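The complex appears here minus one protein chain, its other protein chains still in place.
We call the chains A, B and C, going by the order they appear; numbering starts again at 1 in every chain.
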Amino acid sequence: MPLDFNAIFAEILRSIEPDRGCGKVADYIPALAAIDRMKFGMCVSLENGDTHCVGDAEERFSIQSISKVFTLSMVLRKVGDDLWKRVGREPSGSPFNSIVQLEMERGIPRNPLINAGAIVVTDHLVSDFGPAAMIDELLNRLRMLAGDPSIAVDEDVASSEASVGARNRALANFMQSFGNLHNPVEETLAAYFSHCAISMNCRQLARAALFLAFNGRDPISGKQMVTGEACRRINAVMMSCGHYDNSGDFTYRIGLPGKSGVGGGILVVSPGHGSIAVWSPGLNKAGTSHVGSLALETLVRLTGWSVFV
Amino acid sequence: MPLDFNAIFAEILRSIEPDRGCGKVADYIPALAAIDRMKFGMCVSLENGDTHCVGDAEERFSIQSISKVFTLSMVLRKVGDDLWKRVGREPSGSPFNSIVQLEMERGIPRNPLINAGAIVVTDHLVSDFGPAAMIDELLNRLRMLAGDPSIAVDEDVASSEASVGARNRALANFMQSFGNLHNPVEETLAAYFSHCAISMNCRQLARAALFLAFNGRDPISGKQMVTGEACRRINAVMMSCGHYDNSGDFTYRIGLPGKSGVGGGILVVSPGHGSIAVWSPGLNKAGTSHVGSLALETLVRLTGWSVFV
Amino acid sequence: MPLDFNAIFAEILRSIEPDRGCGKVADYIPALAAIDRMKFGMCVSLENGDTHCVGDAEERFSIQSISKVFTLSMVLRKVGDDLWKRVGREPSGSPFNSIVQLEMERGIPRNPLINAGAIVVTDHLVSDFGPAAMIDELLNRLRMLAGDPSIAVDEDVASSEASVGARNRALANFMQSFGNLHNPVEETLAAYFSHCAISMNCRQLARAALFLAFNGRDPISGKQMVTGEACRRINAVMMSCGHYDNSGDFTYRIGLPGKSGVGGGILVVSPGHGSIAVWSPGLNKAGTSHVGSLALETLVRLTGWSVFV
Partner (left out) sequence: MPLDFNAIFAEILRSIEPDRGCGKVADYIPALAAIDRMKFGMCVSLENGDTHCVGDAEERFSIQSISKVFTLSMVLRKVGDDLWKRVGREPSGSPFNSIVQLEMERGIPRNPLINAGAIVVTDHLVSDFGPAAMIDELLNRLRMLAGDPSIAVDEDVASSEASVGARNRALANFMQSFGNLHNPVEETLAAYFSHCAISMNCRQLARAALFLAFNGRDPISGKQMVTGEACRRINAVMMSCGHYDNSGDFTYRIGLPGKSGVGGGILVVSPGHGSIAVWSPGLNKAGTSHVGSLALETLVRLTGWSVFV
């Protein structure tokens, strides 16, 4: 019997009601700080092409770190296991973020989903495609998958990120001092800030990630985006490391591979079932959408989609 | 079509052949150091009661840290979410093991599967059952599930552990200094050393953990060992934190919740499919069985049992 | 022209008046928590045998970590530079205290004046003298130097320390796990808790340390307590490491080698001039007497005794 998403969404809306608007909106750049914290959207994308949406699912937001899942897909397709010479795949496990471990582990970031690791992934892609072509390639893949040629970088957000990016600049320079950045720091960072500043809505995001739920093959277009093995591994890295220092808690509560961004979005994959994007701007202490996590917890309870059942 | 485990085991034996005997056998106590590094056993336990075994699957070994999965089951059944006031559920993510984080996080261990966290779990059980009754209760559960009343603590191993247990004694005293140990240090440690010194073989271990693959209910006896929710969460914690500082790598390569022990055993759960125990004494740098991991990688490839597919 | 200590003490009393009673009295054992925080005593001991005292300089208090200067003197006399194979001589420089570095530096404490390092020194002396004879030897030296055969361990304090000593027990076990403790943990700790529980007053303490101001030779008895070279080095270690994580600040403000204890005492040496003991129980955040430090700052300003002039 197919799931009744109308009923599921109704229950989800009830479950998040008391917390709606809670959490802290990212305020380090004006474009993010201005977002209404009451926003909430969610979309489930299925193998047969159906999408089920609720709330502000058509409103675009800054995908931020969720972009790291797509750059990781690109780099694994391109360089394969050589990636792991320059970045690890262990959770960072540290409340103070990653520069401490970067120093102890001599410039090798813990995993490709924390900032330092994602900068290395971007650096790889800049070497392979060139800085501009890399962003074009990424956008083309997202546009093709989501079926919307208007998906683009929000240049205001990108330049705001660049202007306040001292911490990421520190990480990049630090890795360069260990020889783990191969392009000029500012070139790699510009590409990194660009892909984090892509705007998409929940429907597009869920749709674009559907291949991760089906062994690397997009079930709608039939295109094999990454190998089955790479797909399993991307999901594994999302499970271990997708939510900074609350990755363990996310795994515990939701039990699905996912990635959160400080724009309030969370992308989640349920292998064999579908992909889910949720958006709500209020963040918990670790930078994951508070209401988004709650909504996912309810969805998993109602669908039985946890990988641990 | 049912899986052909004869063929699967044949392929596994081929795949591990070049590495057979590799890795470092734990040598901190004589009883472990004496084990033949060529040993290899594996057993798969299924919902219908079938078990498929290969190699030294009937030979008992010291289950060591694998016991932490069973004590975690007991404590979650008993105290529920109150456990998380005294222990976290995030990966430790640190190559130097846990006392560093114990200090920074004021005596709260990162998760219940590292030594410090497992000592807190034991301390909980000592408070609830008493030190001797706690071990009896644990043994009774294991004996019932595995259908073998002879399962027992290896007292030689337990007393060897106690005599060289300075590091665990440091952890326990350290937590006590923060008020996170409620019983006398030596009492809790004695119980901890005892449950780590339980001897079981692969067949028994796989059988005893079968309930974790079926939503907390042992499909053979029909007994609900833990709630479905607790079961999902135990699996989640094993996925995030089951293999010390190579938990991410294990998730990446094998993609199943599991727990390794320095005796060379690994216990793995495939939700909806079954449970697997493997044993081979040579350890990798992070303390997980080297050949055991390889065997599981092949098994997952042949069965398609990864949770990420 | 000799210094006018009456005038100097009058000025010191004025300078500390506004802060009298400030700071937090150590409260981890009842015997320390009960001390009146308004207490203040000071004594200067000079080469010619003169002592100049003010306030509660005749009242005994628990010398605590100040005892580490005397055990360091004993061990350097006995084993010389071999000590530095088991303990470093660098400041620990860390606000979270030493177990973090013990782990990173594999059981070698940073210096002999932090707890872990002082436990190694005690362990050395226990090996050389035996646990009881070591305390006798230490007391005999203090009694001889201070001219008071009644100096003794406060057994109430020692047993209280032992009963709440989980943190030190963690440190000792941790070092033992790295092979850097040669006697049974409890034996070495008992000796350590004993020497920290010695009671002395300011007059006795200043007098007992006078040899450190005169190249290792006690100018009153004429006895060479340690070699000139050892004396310079003890002073150097006190300067670098005498006050936990505010050693740099103490050097900056007072500019003399010294050692503080959580009983509120501070012992300070002015090479070529004399030795000073001050006592006031209220501690600053780093565990150094707040009013005692202020008094020393004034004394150094009035006498010009800083080593940096």
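Keep in mind that, in the parts below, contacts are C-beta pairs under 8 Å (C-beta built on N, C-alpha and C of every residue); 3 or more make two chains touch, one makes a residue touch a chain.
Here the structure is a predicted model, which is why all the values come from computation and not from measurement.
**Student:** Considering all chains of the complex, which shown ones does the missing chain contact?
**Tutor:** Even though it is not drawn, that chain still touches A, C.
**Student:** If the hidden chain were put back, which of A:Met38, A:Met104 or A:Ala132 would touch it?
**Tutor:** That would be A:Met104, which touches the missing chain.
**Student:** Would you indicate which residue among C:Ile29, C:Val226 or C:Cys241 is in contact with the undisplayed chain?
**Tutor:** C:Cys241
**Student:** One chain isn't shown here. Among C:Thr51, C:Asn180, C:Gln204 or C:Thr251, which residue touches it?
**Tutor:** For the chain that is not drawn, the touching residue is C:Thr251.
**Student:** List every residue of chain C that touches the chain not included in the displayed model.
**Tutor:** 88-95, 101, 104-105, 110-111, 215, 228, 231-233, 235-237, 239-241, 245-249, 251-252, 255, 257, 271-272, 306-309
**Student:** Quickly run down the residues of chain A that touch the omitted chain.
**Tutor:** Given the touch definition above, chain A has residues 96-97, 99-100, 103-104, 166-167, 169-174, 176-177, 185 touching the missing chain.
Definition applied: only the chains that are shown with their structure count from here on.
**Student:** Copies chain B, chain C: same or different interface, half of numbers shared as the threshold?
**Tutor:** Answer same: the two copies use largely identical residue numbers here.
**Student:** How much rotation, in degrees rounded to the nearest 5, is required to superimpose chain A onto chain C on the basis of Cα coordinates?
**Tutor:** 180
**Student:** Select the chain whose centre, defined as the mean of its C-alpha atoms, is least distant from the mean of all protein C-alpha atoms.
**Tutor:** B
**Student:** Report the inter-chain centroid distance for chain A and chain B in whole angstrom, where each centroid is the mean of the CA atoms.
**Tutor:** Here the centre of chain B sits 32 Å away from the centre of chain A.
**Student:** Just the number, please: Cα centre separation of chain A and chain C in whole Å.
**Tutor:** 55
**Student:** Averaged over CA atoms, how far is the centre of chain B from the centre of chain C? Could you give it in whole Å?
**Tutor:** Each chain's C-alpha centroid was found; their separation is 47 Å.
**Student:** Of all the residues in chain A, which ones touch at least 2 other chains?
**Tutor:** Where chain A is concerned, no single residue meets two or more other chains.
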